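Report on the structure given below.
Yeah, one chain of the complex is gone here, protein chain that is, but the others are all in their spots.
Note that the chains take the letters A and B in the order they are written out, and that residue 1 is the start of every chain.
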Amino acid sequence: MNTRKTLTLELTGIIGAALVAILLGIIIIYIVSEEPLTAIQSLLLGPISSAFNIGTVLNKAVPLIFTGLALAIVFQAGVFSMGAEGQLYMGAFVGALAALYIPGLPVWVHLPIIFLAAICAGAIFGAIPGFLKAYLNTDEIVTTLMLNFIAILSTSYFVNNIFKDPASGGYARMQYIASDLRLGRIVEGFTAHYGIIIALATVIVIYLLLYKTKFGYELRMVGQNSRFAHYGGISTKKIIILSVVISGGLAALAGIIEILGVHGTFKDYFSINLGFDGIIIALLARNHPFGVAVAALFYAYLQVGAQLMQGASDVPRELAVIIQVILVLLVSSQAIFTFLRQKYLLRQGR
Amino acid sequence: MIQAIWEQVLNLTLFVVLLRVTVPILLSALGGMISMVGGVVNIGLEGIMLLSAFSSIAVGAATGSWLLGVVAGVIISILVSMLMGFFSIKLKVDIIIVGFAVNILGSGLTIFLMNKIYGLTGNYSPEQLNRIPSIHIPFIEQIPIIGKLLSGHNLMVWVSIIAVFLCLVLLYRTPHGIHLRAVGESPEAAASLGISVDRMQFIALAWSGLFAGLAGAYLSMGMTSMFVKDMTAGTGFIALAVVMLGGSNPVGILIGSLIFGLGSTITTIVQTIPGNQIPSQFVQMIPYVVTILALIILAIRKKKKQLELTSQSTTQS
């Protein structure tokens, strides 16, 4: 069986899993709700019912695309990092500082500096567990989880104390970033901001990096069979560290774009699990960049739908979480996909 | 400030708080350890604990019985861990992914149910709740120091200490424990003698569900008397770190849990001392920093040992 056929088969399987998960969601709605039709309608159709909602879906997808890409890269390198959440905070925090405290630059110089500062912060923070894994073989799952807490708590400290906007009152946030530095709307009157364009461009860049360059080839070989890679002269240590560095940079981009596009300032605890959502998206996408874009849009759609459903009916929005969990479990089931493959082969054989 | 802490050490407040905060870490770490011994890495402890915390307080408040509450929490936890087994063993989903999914599910489902059942979004604190009782030992209670050392602790404190012994006996003194260890260490060897690897791993997960379930019930009905969304706040991950450090030895797990418990205790105490200068975020960070440092030290020691082994044997010959 060649790669193209495998791809079609996988796609069919994933779409099937999505349908099953949504169906289960609908069943749950029928069980718990007294107005199931309203709930289902707002869940499934709400997100495309108005231009405003469509824009919201796009905006929500932006950070998810970045964290999804961040995790797709490390997963492809065989590193099971859970650290995107922390890297995202570090990137947003340092990026916001660069936006607020570097005075007197023209926008077209200042904006790249902000992005660069954020990327560097995320990359450096991401490199820590990478070095630990490459040289000391410490378990990256635990170190990244711990580093998440450290990043969230330390940024929270700074924004509560040193960098707090005096005018913010009870809220822990920095000053608002000058409006010319923020990401504006693509079309006036449409909620989507420029982040989605940057995100989609990044998807293409990462696709090219992973599948069309020597580095991407080496990275994938390390992830799929590190002994083969070592035998072939690929430095697995170098690849592991570079993968977490790039991943950290991408997660940081998610953070700073969320700050510049949505919040306009750095608040503590602003990312509600965007980094962890990225894990789900990478898993659903089978770590493929194009898949990440689709999965992030689907995910954002589901979230917006759930939010609308909560407003319109008696079903809490956490239903979306349940659907996501079912979906990710089905899509990650090797047994189901092996079964599908065998069935396919059997049919071919006849 | 150090003086203030010292006073609390002297009047044993520190000890009492230490026991309180160690219990959930210890119980869930024991759960994580048993599944690890059986060859299953359970990173879903956090989610299982949340589900147990919610279901136990819900049942406990509805029935007025703390015992029924705890039982409900434990049963739910075991069911969830069985479900994890179904996905990881039968449907061949990577166990890390299953654990991760359970963590998300635990957070989302409890909020969903709290909203649906009680119409609440942040926390649920029932007016009438029989908490898991504290054990006051007559007579000993009256003795000055020993009284405070031994009496007045929550029942779950004693349960968790018993659990350590239970695990010791289970792993080293019963055939069941030997089978668990064999399956975790070399599954082919176990399978070649007719021990079903799948079955043992299901059981290993059930054990971890049992202990994480007890930990969860204690969170909502012993340590506090309410359910707060995401109230585990990383306890499951700390437990995971304890398992990484303490290995497969229940005594190691106990020591590790006490170390992390001490970290949290100092956090709690420092925060309550008036005029405290250290920001709470940094104090809260202590356990996480300690975990990373401990992992690094452990890894360096392991590496050194290997190097020594190499140089020793080469100089010998």
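Before moving on, here are some points about what is shown:
Everything below uses one rule, namely that contacts are C-beta pairs under 8 Å (C-beta built on N, C-alpha and C of every residue); 3 or more make two chains touch, one makes a residue touch a chain.
The rule is short, and it goes like this: contacts and distances are computed from a predicted model.
When the unshown chain is looked up in UniProt, the name that turns up among "Paraquat-inducible protein A", "Permease", "Nucleoside ABC transporter ATP-binding protein" or "Aldehyde dehydrogenase family protein" is "Nucleoside ABC transporter ATP-binding protein". Checked against the hidden chain, the listed residues B:L14, B:I96 or B:A190 yield one contact partner: B:A190. Contact with the undisplayed chain is limited, among A:L11, A:V107 or A:L208, to A:L208. Screening A:Y30, A:F228 or A:Y269 against the full complex identifies A:F228 as the residue touching the chain left out. What chain A contributes to its contact with the hidden chain is residues 1-4, 6, 208, 212-215, 217-218, 220-221, 224-225, 227-235.
Listed by residue number, the positions of chain B touching the unshown chain are 169, 173-176, 178-179, 181-182, 185-186, 188-190, 192-195, 309-314, 317.
Quick note on the criterion: only the chains that are shown with their structure count from here on.
Averaged C-alpha coordinates put the centre of chain A at 29 Å from the centre of chain B.
Listed in rising order, the residues of chain B touching chain A in the complex are 43, 87, 90-94, 96-98, 100-102, 104-105, 107-109, 111-112, 115-116, 234, 237, 240-241, 244, 279, 281-282, 284-285, 288-289, 291-292, 295-296, 299-300, 303.
Residue ranges on chain A touching chain B, taken from their complex, read 32, 80, 82, 132, 136-139, 141-143, 145-147, 149-150, 153-154, 156-157, 160-161, 276, 279-280, 283, 314-316, 318-322, 324-325, 328-329, 332-336, 338.
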